[in-house]
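Report on the structure given below.
One chain of protein is taken out of this complex; the other chains stay put.
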Amino acid sequence: MNLLETTTTALLTLAIYSFLAGDNPFYKFAEHLLVGLTIGYTLVITLKSVIWPQAIIPMGRGEMPGLVPLILGCLILLRLVPRWAGWSRISLALVVGGGAGVAIPAMLKARVLDQMAATANGVTSWAGWIILIGVLATLTYFVFTRAHRGAWGTSARIGRYFMMVFFGATFAYTVMSRVALLIGRLEFLMGDWLGILRS
Amino acid sequence: MGTSRRWIFAVVGVVAVAAMIFRPGFPLSVSQETRHVFDLIDSLDSNSVVMISFDHEASSLPEVGPLGTAIVDHCFRKGIRIVGLALFSEGTAAGYELINRRASAAGKTYGTEWIYLGFRPQYTSAILGMGEDLGEVFSRDYEGHSLAESPLGSRIHNYRDIALVISVADGSMPTYWVEYAQARYNVKIAAALTAVMVTSYIPYLESHQLTGIVAGLRGAAEYEQLLSAPGAGSRGMDAQSAIHALIAVLIVAGNIQAWRKRRSQTGRGTNQ
Partner (left out) sequence: MRDRLAIITATLAGAFMALQYFITLPIANSAYRAILSWMQIIAAFAIVVGVFGVIRLHLERIGRKRAGWLYSVTLLAGVLVMTILGFAGGIDRGTSFQWVFDHWQAPMQSTVFSLLAFYIASAAYRGFRARSGESAILVMAAIIVMLGRVPLGEWLSPILPNVSDWILNVPALAAKRAILIGIGLGMVATSLKVIAGLERTYLGGR
(Lines give C-alpha, C1' and ligand atoms only; values in the text may rest on other atoms or scores of the structure.)
Protein backbone atom coordinates (compact mmCIF):
# COMPACT_ATOMS: atom_id res chain seq x y z
CA MET A 1 0.00 0.00 0.00
CA ASN A 2 1.35 3.43 -0.79
CA LEU A 3 1.34 6.37 1.61
CA LEU A 4 -1.67 8.08 0.05
CA GLU A 5 -3.75 4.91 0.32
CA THR A 6 -2.78 4.25 3.92
CA THR A 7 -3.27 7.90 4.88
CA THR A 8 -6.88 8.01 3.64
CA THR A 9 -7.59 4.79 5.55
CA ALA A 10 -5.79 6.09 8.64
CA LEU A 11 -7.73 9.38 8.62
CA LEU A 12 -11.05 7.55 8.38
CA THR A 13 -9.95 5.19 11.19
CA LEU A 14 -8.98 8.15 13.40
CA ALA A 15 -12.26 9.90 12.60
CA ILE A 16 -14.09 6.90 14.04
CA TYR A 17 -11.80 6.67 17.06
CA SER A 18 -12.55 10.36 17.74
CA PHE A 19 -15.88 9.06 19.12
CA LEU A 20 -13.96 8.05 22.26
CA ALA A 21 -13.71 11.76 23.06
CA GLY A 22 -17.45 12.22 22.47
CA ASP A 23 -19.81 12.52 19.51
CA ASN A 24 -18.38 14.93 16.93
CA PRO A 25 -18.72 15.91 13.24
CA PHE A 26 -15.67 13.86 12.14
CA TYR A 27 -17.18 10.71 13.58
CA LYS A 28 -20.60 11.51 12.13
CA PHE A 29 -19.08 12.08 8.69
CA ALA A 30 -17.19 8.76 8.78
CA GLU A 31 -20.22 6.94 10.16
CA HIS A 32 -22.53 8.18 7.38
CA LEU A 33 -19.92 7.55 4.70
CA LEU A 34 -19.55 4.00 5.99
CA VAL A 35 -23.30 3.38 5.92
CA GLY A 36 -23.49 4.83 2.39
CA LEU A 37 -20.61 2.70 1.10
CA THR A 38 -22.09 -0.41 2.71
CA ILE A 39 -25.49 0.22 1.12
CA GLY A 40 -23.93 0.84 -2.30
CA TYR A 41 -21.77 -2.26 -1.92
CA THR A 42 -24.74 -4.44 -0.97
CA LEU A 43 -26.76 -3.12 -3.90
CA VAL A 44 -24.00 -3.85 -6.41
CA ILE A 45 -23.21 -7.34 -5.05
CA THR A 46 -26.90 -8.28 -4.93
CA LEU A 47 -27.65 -7.06 -8.44
CA LYS A 48 -24.46 -8.30 -10.12
CA SER A 49 -23.88 -11.52 -8.22
CA VAL A 50 -27.45 -12.71 -7.62
CA ILE A 51 -30.23 -11.05 -9.59
CA TRP A 52 -28.37 -10.74 -12.89
CA PRO A 53 -27.06 -14.35 -13.20
CA GLN A 54 -29.98 -16.08 -11.48
CA ALA A 55 -33.01 -14.10 -12.66
CA ILE A 56 -32.20 -11.87 -15.64
CA ILE A 57 -29.88 -14.08 -17.72
CA PRO A 58 -32.23 -17.13 -17.65
CA MET A 59 -35.07 -14.81 -18.74
CA GLY A 60 -32.93 -13.44 -21.56
CA ARG A 61 -32.41 -17.00 -22.78
CA GLY A 62 -36.18 -17.39 -22.84
CA GLU A 63 -36.27 -19.95 -20.04
CA MET A 64 -39.86 -19.75 -18.84
CA PRO A 65 -39.27 -21.22 -15.33
CA GLY A 66 -37.18 -18.12 -14.73
CA LEU A 67 -40.32 -16.01 -15.08
CA VAL A 68 -41.83 -17.15 -11.77
CA PRO A 69 -39.06 -15.90 -9.47
CA LEU A 70 -38.85 -12.69 -11.47
CA ILE A 71 -42.58 -12.06 -10.92
CA LEU A 72 -42.23 -12.94 -7.23
CA GLY A 73 -39.24 -10.60 -7.01
CA CYS A 74 -41.17 -7.78 -8.69
CA LEU A 75 -44.01 -8.32 -6.19
CA ILE A 76 -41.48 -7.68 -3.42
CA LEU A 77 -40.43 -4.46 -5.19
CA LEU A 78 -44.06 -3.27 -4.92
CA ARG A 79 -43.32 -2.69 -1.26
CA LEU A 80 -41.79 0.60 -2.38
CA VAL A 81 -45.19 1.72 -3.70
CA PRO A 82 -47.48 2.29 -0.68
CA ARG A 83 -50.71 1.63 -2.63
CA TRP A 84 -49.60 -1.79 -3.85
CA ALA A 85 -47.28 -2.72 -0.98
CA GLY A 86 -49.72 -5.44 0.19
CA TRP A 87 -48.91 -7.61 -2.85
CA SER A 88 -45.38 -8.08 -1.58
CA ARG A 89 -46.80 -10.25 1.21
CA ILE A 90 -47.39 -13.10 -1.23
CA SER A 91 -43.68 -13.37 -2.05
CA LEU A 92 -42.81 -12.86 1.59
CA ALA A 93 -45.22 -15.65 2.54
CA LEU A 94 -43.43 -18.05 0.20
CA VAL A 95 -40.08 -17.33 1.87
CA VAL A 96 -41.50 -17.44 5.42
CA GLY A 97 -43.60 -20.56 4.75
CA GLY A 98 -40.84 -22.35 2.83
CA GLY A 99 -38.33 -21.44 5.53
CA ALA A 100 -40.68 -22.71 8.24
CA GLY A 101 -41.19 -25.96 6.33
CA VAL A 102 -37.52 -26.81 5.91
CA ALA A 103 -36.80 -25.70 9.48
CA ILE A 104 -39.04 -28.33 11.12
CA PRO A 105 -37.06 -31.49 10.25
CA ALA A 106 -33.73 -29.64 10.41
CA MET A 107 -34.33 -28.15 13.88
CA LEU A 108 -35.81 -31.34 15.27
CA LYS A 109 -32.86 -33.39 14.14
CA ALA A 110 -29.86 -31.08 14.57
CA ARG A 111 -30.86 -28.91 17.51
CA VAL A 112 -33.08 -31.21 19.55
CA LEU A 113 -32.52 -34.93 18.87
CA ASP A 114 -28.79 -34.91 18.08
CA GLN A 115 -28.08 -32.64 21.06
CA MET A 116 -30.16 -34.84 23.36
CA ALA A 117 -28.41 -37.95 22.04
CA ALA A 118 -24.99 -36.40 22.64
CA THR A 119 -26.03 -35.55 26.22
CA ALA A 120 -27.29 -39.06 26.89
CA ASN A 121 -24.30 -40.77 25.25
CA GLY A 122 -21.87 -38.63 27.20
CA VAL A 123 -22.63 -40.13 30.61
CA THR A 124 -19.67 -42.46 30.44
CA SER A 125 -17.54 -39.88 32.28
CA TRP A 126 -17.89 -37.48 35.22
CA ALA A 127 -17.94 -34.54 32.82
CA GLY A 128 -20.79 -36.22 30.92
CA TRP A 129 -22.81 -36.54 34.13
CA ILE A 130 -22.22 -32.88 34.99
CA ILE A 131 -23.34 -31.92 31.46
CA LEU A 132 -26.50 -34.03 31.84
CA ILE A 133 -27.32 -32.39 35.19
CA GLY A 134 -26.55 -28.95 33.73
CA VAL A 135 -28.77 -29.48 30.67
CA LEU A 136 -31.72 -30.75 32.74
CA ALA A 137 -31.32 -28.03 35.39
CA THR A 138 -31.10 -25.25 32.79
CA LEU A 139 -34.14 -26.63 30.96
CA THR A 140 -36.15 -26.59 34.20
CA TYR A 141 -35.27 -22.92 34.63
CA PHE A 142 -36.95 -22.17 31.29
CA VAL A 143 -40.20 -23.88 32.26
CA PHE A 144 -42.27 -20.91 33.39
CA THR A 145 -45.60 -22.71 33.52
CA ARG A 146 -44.60 -24.27 36.81
CA ALA A 147 -43.66 -22.35 39.98
CA HIS A 148 -39.95 -22.49 40.81
CA ARG A 149 -40.46 -23.97 44.28
CA GLY A 150 -39.25 -27.07 46.12
CA ALA A 151 -37.15 -29.58 44.16
CA TRP A 152 -38.12 -27.87 40.89
CA GLY A 153 -36.92 -24.54 42.27
CA THR A 154 -33.62 -26.06 43.41
CA SER A 155 -33.10 -27.51 39.95
CA ALA A 156 -33.90 -24.14 38.33
CA ARG A 157 -31.43 -22.44 40.70
CA ILE A 158 -28.69 -24.92 39.74
CA GLY A 159 -29.57 -24.21 36.10
CA ARG A 160 -29.06 -20.49 36.79
CA TYR A 161 -25.56 -21.24 38.15
CA PHE A 162 -24.73 -23.12 34.97
CA MET A 163 -25.99 -20.21 32.90
CA MET A 164 -23.90 -17.76 34.91
CA VAL A 165 -20.78 -19.77 34.06
CA PHE A 166 -21.88 -19.72 30.40
CA PHE A 167 -22.42 -15.94 30.46
CA GLY A 168 -19.07 -15.40 32.18
CA ALA A 169 -17.25 -17.49 29.57
CA THR A 170 -19.12 -15.70 26.79
CA PHE A 171 -18.11 -12.33 28.23
CA ALA A 172 -14.46 -13.46 28.25
CA TYR A 173 -14.67 -14.55 24.62
CA THR A 174 -16.42 -11.30 23.69
CA VAL A 175 -13.50 -9.39 25.20
CA MET A 176 -11.18 -11.57 23.14
CA SER A 177 -13.01 -10.71 19.92
CA ARG A 178 -13.22 -6.98 20.46
CA VAL A 179 -9.58 -6.80 21.54
CA ALA A 180 -8.60 -8.69 18.37
CA LEU A 181 -10.32 -5.98 16.29
CA LEU A 182 -8.52 -3.25 18.22
CA ILE A 183 -5.19 -5.02 17.67
CA GLY A 184 -5.95 -5.26 13.95
CA ARG A 185 -6.60 -1.55 13.68
CA LEU A 186 -3.60 -0.58 15.80
CA GLU A 187 -1.40 -2.84 13.72
CA PHE A 188 -2.58 -0.96 10.65
CA LEU A 189 -2.04 2.48 12.21
CA MET A 190 1.36 1.75 13.76
CA GLY A 191 2.63 -0.75 11.20
CA ASP A 192 1.23 -0.08 7.73
CA TRP A 193 0.79 3.68 8.21
CA LEU A 194 3.47 4.90 10.61
CA GLY A 195 5.89 2.00 10.13
CA ILE A 196 6.94 1.81 13.77
CA LEU A 197 6.22 -1.89 14.35
CA ARG A 198 8.74 -4.70 13.92
CA SER A 199 7.49 -7.18 11.31
CA MET B 1 -18.39 11.58 29.80
CA GLY B 2 -16.82 10.70 33.16
CA THR B 3 -13.13 11.33 33.81
CA SER B 4 -12.61 7.73 34.97
CA ARG B 5 -13.96 6.44 31.68
CA ARG B 6 -11.56 8.64 29.69
CA TRP B 7 -8.67 7.40 31.83
CA ILE B 8 -9.64 3.80 31.22
CA PHE B 9 -9.80 4.44 27.45
CA ALA B 10 -6.32 5.99 27.60
CA VAL B 11 -4.88 3.12 29.65
CA VAL B 12 -6.33 0.52 27.23
CA GLY B 13 -4.74 2.37 24.30
CA VAL B 14 -1.35 2.76 26.00
CA VAL B 15 -1.22 -0.87 27.17
CA ALA B 16 -2.11 -2.17 23.69
CA VAL B 17 0.44 0.08 21.94
CA ALA B 18 3.18 -0.76 24.47
CA ALA B 19 2.57 -4.51 24.14
CA MET B 20 2.70 -4.28 20.35
CA ILE B 21 5.93 -2.28 20.38
CA PHE B 22 7.86 -4.15 23.11
CA ARG B 23 6.45 -7.65 22.47
CA PRO B 24 7.23 -9.64 25.62
CA GLY B 25 6.71 -12.85 23.61
CA PHE B 26 4.88 -15.25 25.95
CA PRO B 27 5.04 -18.86 24.74
CA LEU B 28 1.93 -20.15 23.00
CA SER B 29 0.73 -23.74 23.07
CA VAL B 30 -1.55 -25.20 20.40
CA SER B 31 -5.02 -26.24 21.57
CA GLN B 32 -6.52 -29.61 20.74
CA GLU B 33 -9.31 -27.97 18.72
CA THR B 34 -6.93 -26.12 16.39
CA ARG B 35 -4.66 -29.14 15.99
CA HIS B 36 -7.70 -31.22 15.08
CA VAL B 37 -8.72 -28.87 12.25
CA PHE B 38 -5.12 -28.73 11.05
CA ASP B 39 -4.85 -32.55 11.05
CA LEU B 40 -8.19 -32.82 9.30
CA ILE B 41 -7.08 -30.61 6.40
CA ASP B 42 -3.65 -32.23 6.42
CA SER B 43 -5.20 -35.66 5.98
CA LEU B 44 -7.13 -34.70 2.82
CA ASP B 45 -5.95 -35.91 -0.58
CA SER B 46 -4.13 -33.33 -2.63
CA ASN B 47 -6.79 -33.33 -5.31
CA SER B 48 -9.78 -33.02 -2.99
CA VAL B 49 -12.03 -29.98 -2.86
CA VAL B 50 -12.65 -27.83 0.21
CA MET B 51 -15.50 -25.35 0.22
CA ILE B 52 -14.76 -22.17 2.19
CA SER B 53 -17.75 -19.99 2.93
CA PHE B 54 -17.07 -16.44 4.08
CA ASP B 55 -20.04 -15.93 6.35
CA HIS B 56 -18.99 -12.75 8.10
CA GLU B 57 -19.26 -8.99 8.06
CA ALA B 58 -16.38 -6.78 7.00
CA SER B 59 -16.10 -5.65 10.62
CA SER B 60 -14.62 -8.98 11.76
CA LEU B 61 -11.84 -9.03 9.19
CA PRO B 62 -8.99 -8.33 11.66
CA GLU B 63 -10.05 -11.46 13.52
CA VAL B 64 -11.26 -13.86 10.82
CA GLY B 65 -8.82 -12.59 8.17
CA PRO B 66 -5.74 -14.21 9.79
CA LEU B 67 -7.78 -17.39 10.40
CA GLY B 68 -8.94 -17.57 6.79
CA THR B 69 -5.46 -16.77 5.52
CA ALA B 70 -3.88 -19.60 7.54
CA ILE B 71 -6.49 -22.12 6.37
CA VAL B 72 -6.31 -21.07 2.71
CA ASP B 73 -2.48 -21.22 2.85
CA HIS B 74 -2.66 -24.70 4.33
CA CYS B 75 -5.05 -25.90 1.61
CA PHE B 76 -2.93 -24.46 -1.19
CA ARG B 77 0.23 -25.88 0.37
CA LYS B 78 -1.39 -29.32 0.33
CA GLY B 79 -2.59 -28.90 -3.27
CA ILE B 80 -6.24 -28.94 -2.18
CA ARG B 81 -8.69 -27.17 -4.52
CA ILE B 82 -10.72 -24.35 -3.00
CA VAL B 83 -14.27 -23.35 -3.83
CA GLY B 84 -15.02 -20.00 -2.18
CA LEU B 85 -18.41 -18.41 -1.61
CA ALA B 86 -20.21 -16.11 0.81
CA LEU B 87 -23.57 -16.25 2.52
CA PHE B 88 -23.11 -12.74 3.96
CA SER B 89 -22.89 -10.01 1.36
CA GLU B 90 -19.88 -8.35 3.01
CA GLY B 91 -18.00 -11.63 3.19
CA THR B 92 -18.15 -11.73 -0.62
CA ALA B 93 -15.51 -9.13 -1.46
CA ALA B 94 -13.49 -9.98 1.66
CA GLY B 95 -13.29 -13.69 0.83
CA TYR B 96 -12.60 -13.05 -2.85
CA GLU B 97 -9.71 -10.70 -2.03
CA LEU B 98 -8.31 -13.08 0.60
CA ILE B 99 -8.23 -16.20 -1.62
CA ASN B 100 -7.05 -14.16 -4.61
CA ARG B 101 -4.13 -12.71 -2.60
CA ARG B 102 -3.04 -16.08 -1.23
CA ALA B 103 -3.51 -17.78 -4.61
CA SER B 104 -1.22 -15.18 -6.23
CA ALA B 105 1.38 -15.79 -3.51
CA ALA B 106 1.13 -19.56 -3.96
CA GLY B 107 1.02 -19.40 -7.76
CA LYS B 108 -2.42 -21.02 -8.03
CA THR B 109 -4.55 -20.70 -11.16
CA TYR B 110 -8.14 -19.46 -11.09
CA GLY B 111 -10.60 -21.92 -12.56
CA THR B 112 -8.52 -25.05 -12.05
CA GLU B 113 -7.11 -24.76 -8.53
CA TRP B 114 -9.65 -22.39 -7.04
CA ILE B 115 -12.86 -20.66 -7.95
CA TYR B 116 -15.04 -18.11 -6.24
CA LEU B 117 -18.78 -18.49 -6.57
CA GLY B 118 -19.92 -15.20 -5.03
CA PHE B 119 -22.84 -14.36 -2.78
CA ARG B 120 -26.23 -15.95 -2.21
CA PRO B 121 -28.83 -14.51 0.17
CA GLN B 122 -31.38 -16.63 2.06
CA TYR B 123 -28.78 -19.00 3.48
CA THR B 124 -31.27 -21.81 4.22
CA SER B 125 -32.26 -22.26 0.60
CA ALA B 126 -28.71 -21.66 -0.64
CA ILE B 127 -27.24 -24.36 1.65
CA LEU B 128 -30.01 -26.83 0.85
CA GLY B 129 -29.88 -26.00 -2.87
CA MET B 130 -26.15 -26.73 -3.08
CA GLY B 131 -26.85 -30.13 -1.59
CA GLU B 132 -29.09 -30.90 -4.57
CA ASP B 133 -27.28 -29.18 -7.45
CA LEU B 134 -24.56 -26.57 -7.05
CA GLY B 135 -25.00 -25.44 -10.65
CA GLU B 136 -28.61 -24.48 -9.96
CA VAL B 137 -27.61 -22.20 -7.08
CA PHE B 138 -24.54 -20.78 -8.82
CA SER B 139 -24.85 -20.91 -12.60
CA ARG B 140 -21.96 -18.45 -12.90
CA ASP B 141 -19.00 -17.68 -10.67
CA TYR B 142 -18.20 -14.30 -9.09
CA GLU B 143 -16.21 -13.23 -12.15
CA GLY B 144 -19.13 -14.06 -14.44
CA HIS B 145 -17.78 -17.27 -16.01
CA SER B 146 -20.21 -20.10 -16.59
CA LEU B 147 -19.69 -22.78 -13.94
CA ALA B 148 -20.33 -25.55 -16.45
CA GLU B 149 -17.35 -24.35 -18.50
CA SER B 150 -14.99 -24.01 -15.53
CA PRO B 151 -12.62 -27.00 -15.08
CA LEU B 152 -13.06 -26.99 -11.30
CA GLY B 153 -16.66 -25.77 -11.27
CA SER B 154 -17.81 -28.53 -13.61
CA ARG B 155 -16.27 -31.13 -11.25
CA ILE B 156 -18.55 -30.21 -8.38
CA HIS B 157 -22.19 -31.17 -8.51
CA ASN B 158 -23.15 -31.18 -4.85
CA TYR B 159 -21.71 -31.87 -1.39
CA ARG B 160 -20.71 -35.39 -2.43
CA ASP B 161 -17.82 -33.80 -4.33
CA ILE B 162 -16.76 -31.68 -1.35
CA ALA B 163 -14.40 -33.17 1.25
CA LEU B 164 -14.98 -30.47 3.85
CA VAL B 165 -16.96 -27.25 4.24
CA ILE B 166 -15.32 -24.53 6.32
CA SER B 167 -17.50 -21.66 7.42
CA VAL B 168 -15.40 -18.60 8.24
CA ALA B 169 -17.97 -16.89 10.41
CA ASP B 170 -18.71 -14.21 12.96
CA GLY B 171 -22.30 -15.17 13.63
CA SER B 172 -24.76 -18.02 13.56
CA MET B 173 -24.06 -19.30 10.03
CA PRO B 174 -22.17 -22.47 11.04
CA THR B 175 -25.35 -23.47 12.90
CA TYR B 176 -27.22 -23.43 9.59
CA TRP B 177 -24.44 -25.33 7.85
CA VAL B 178 -24.82 -27.99 10.56
CA GLU B 179 -28.62 -28.00 10.49
CA TYR B 180 -29.09 -27.99 6.75
CA ALA B 181 -25.89 -29.40 5.17
CA GLN B 182 -24.49 -31.78 7.80
CA ALA B 183 -27.80 -33.09 9.11
CA ARG B 184 -29.30 -33.65 5.67
CA TYR B 185 -26.36 -34.34 3.34
CA ASN B 186 -23.85 -35.64 5.87
CA VAL B 187 -21.06 -33.34 4.68
CA LYS B 188 -18.27 -32.55 7.16
CA ILE B 189 -18.45 -29.01 8.54
CA ALA B 190 -15.68 -27.11 10.31
CA ALA B 191 -15.90 -23.55 11.59
CA ALA B 192 -13.30 -20.79 11.68
CA LEU B 193 -14.92 -18.44 14.16
CA THR B 194 -14.58 -15.15 15.89
CA ALA B 195 -13.85 -15.85 19.57
CA VAL B 196 -17.20 -14.38 20.64
CA MET B 197 -19.02 -17.30 18.98
CA VAL B 198 -17.02 -20.11 20.60
CA THR B 199 -19.39 -20.76 23.50
CA SER B 200 -22.28 -21.07 21.04
CA TYR B 201 -20.64 -23.83 19.02
CA ILE B 202 -19.04 -26.02 21.67
CA PRO B 203 -22.18 -28.21 21.98
CA TYR B 204 -22.05 -28.93 18.23
CA LEU B 205 -18.38 -29.87 18.47
CA GLU B 206 -18.98 -32.21 21.38
CA SER B 207 -21.85 -33.90 19.54
CA HIS B 208 -19.59 -34.28 16.44
CA GLN B 209 -22.08 -32.32 14.31
CA LEU B 210 -19.21 -29.90 13.76
CA THR B 211 -15.99 -31.65 12.78
CA GLY B 212 -13.72 -28.92 14.08
CA ILE B 213 -13.46 -25.39 15.42
CA VAL B 214 -10.62 -22.95 15.20
CA ALA B 215 -11.37 -19.62 16.80
CA GLY B 216 -10.24 -16.06 17.24
CA LEU B 217 -6.88 -14.40 16.82
CA ARG B 218 -5.50 -17.00 19.23
CA GLY B 219 -6.71 -19.78 16.92
CA ALA B 220 -5.01 -18.02 13.99
CA ALA B 221 -1.77 -17.75 15.99
CA GLU B 222 -1.91 -21.46 16.81
CA TYR B 223 -2.60 -22.37 13.18
CA GLU B 224 0.27 -20.16 12.03
CA GLN B 225 2.52 -21.98 14.52
CA LEU B 226 1.48 -25.34 13.06
CA LEU B 227 2.23 -24.02 9.57
CA SER B 228 5.55 -22.56 10.83
CA ALA B 229 4.50 -19.27 9.24
CA PRO B 230 3.96 -16.55 11.87
CA GLY B 231 1.51 -13.90 10.73
CA ALA B 232 -1.03 -11.42 12.07
CA GLY B 233 -2.35 -13.89 14.66
CA SER B 234 1.04 -14.52 16.24
CA ARG B 235 1.90 -10.81 16.19
CA GLY B 236 -1.28 -9.94 18.05
CA MET B 237 -0.90 -12.36 20.97
CA ASP B 238 1.15 -10.07 23.23
CA ALA B 239 -1.35 -7.23 23.00
CA GLN B 240 -4.19 -9.72 23.50
CA SER B 241 -2.52 -11.00 26.69
CA ALA B 242 -1.85 -7.50 27.98
CA ILE B 243 -5.39 -6.18 27.47
CA HIS B 244 -6.97 -9.32 28.93
CA ALA B 245 -4.81 -8.90 32.03
CA LEU B 246 -5.75 -5.21 32.20
CA ILE B 247 -9.46 -5.97 32.01
CA ALA B 248 -9.11 -8.65 34.71
CA VAL B 249 -7.35 -6.09 36.92
CA LEU B 250 -10.09 -3.53 36.19
CA ILE B 251 -12.79 -6.03 37.22
CA VAL B 252 -11.01 -6.79 40.49
CA ALA B 253 -10.28 -3.08 41.18
CA GLY B 254 -13.89 -2.11 40.44
CA ASN B 255 -15.17 -4.79 42.82
CA ILE B 256 -12.78 -3.77 45.61
CA GLN B 257 -13.83 -0.15 45.22
CA ALA B 258 -17.52 -1.08 45.27
CA TRP B 259 -17.00 -3.29 48.31
CA ARG B 260 -15.19 -0.50 50.20
CA LYS B 261 -17.93 1.96 49.27
CA ARG B 262 -20.63 -0.43 50.46
CA ARG B 263 -18.75 -1.02 53.71
CA SER B 264 -18.31 2.67 54.41
CA GLN B 265 -22.01 3.31 53.64
CA THR B 266 -23.04 0.47 55.97
CA GLY B 267 -20.73 1.91 58.62
CA ARG B 268 -22.32 5.35 58.27
CA GLY B 269 -25.78 3.76 58.40
CA THR B 270 -24.93 1.96 61.64
CA ASN B 271 -23.45 5.13 63.20
CA GLN B 272 -26.59 7.11 62.42
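A and B label the chains in the order they appear, each numbered from 1.
Everything that follows uses one rule, which is that a contact is a pair of C-beta atoms (placed from the backbone, for glycine too) under 8 Å apart; a residue touches a chain by one contact, two chains touch by 3 or more.
This is a predicted model, so every value here is computed, not measured.
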item	value
Chains in view touching the one left out	A, B
Candidates A:69, A:153 or A:191 - the one touching the absent chain	A:69
Sole contact to the chain not displayed, among B:20, B:214 or B:246	B:246
Residues of chain A (touch criterion as defined above) contacting the omitted chain	1, 5, 8-9, 12-13, 16-17, 19-20, 28-51, 54-55, 65, 68-70, 72-74, 76-77, 79-80, 86-105, 107-108, 110-112, 115-116, 118-119, 127, 130-139, 142, 159-176, 178-179, 181-182, 184-185, 188
Touching residues on chain B - with respect to the absent chain	4-5, 8-9, 11-13, 26-29, 31, 57-62, 89-90, 93-94, 96-97, 100, 120-122, 124-126, 128-129, 132-133, 136-137, 142-143, 184, 195, 198-200, 202-203, 206, 216, 218, 237-238, 240-248, 250-255, 258
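By our rule, only the chains that are shown with their structure count from here on.
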item	value
Euclidean distance of C-alpha centroids - chain A vs chain B, Å	14
Residue ranges of chain A touching chain B (in the complex, touch as defined)	20-22, 38, 41-42, 45-46, 49-50, 53-54, 57-58, 95, 98-99, 102-103, 106-107, 109-111, 114-115, 117-118, 122, 166, 169-170, 173-187, 190, 196-198
For the chain B and chain A complex, residues of the former touching the latter	1, 6, 9, 12, 16-17, 20-21, 23, 58-63, 65, 89-90, 92-93, 118-122, 124-125, 128, 138-140, 142, 144, 178-180, 182-184, 194-199, 203, 206-209, 216-218, 232, 235-236, 239-240, 243-244, 247
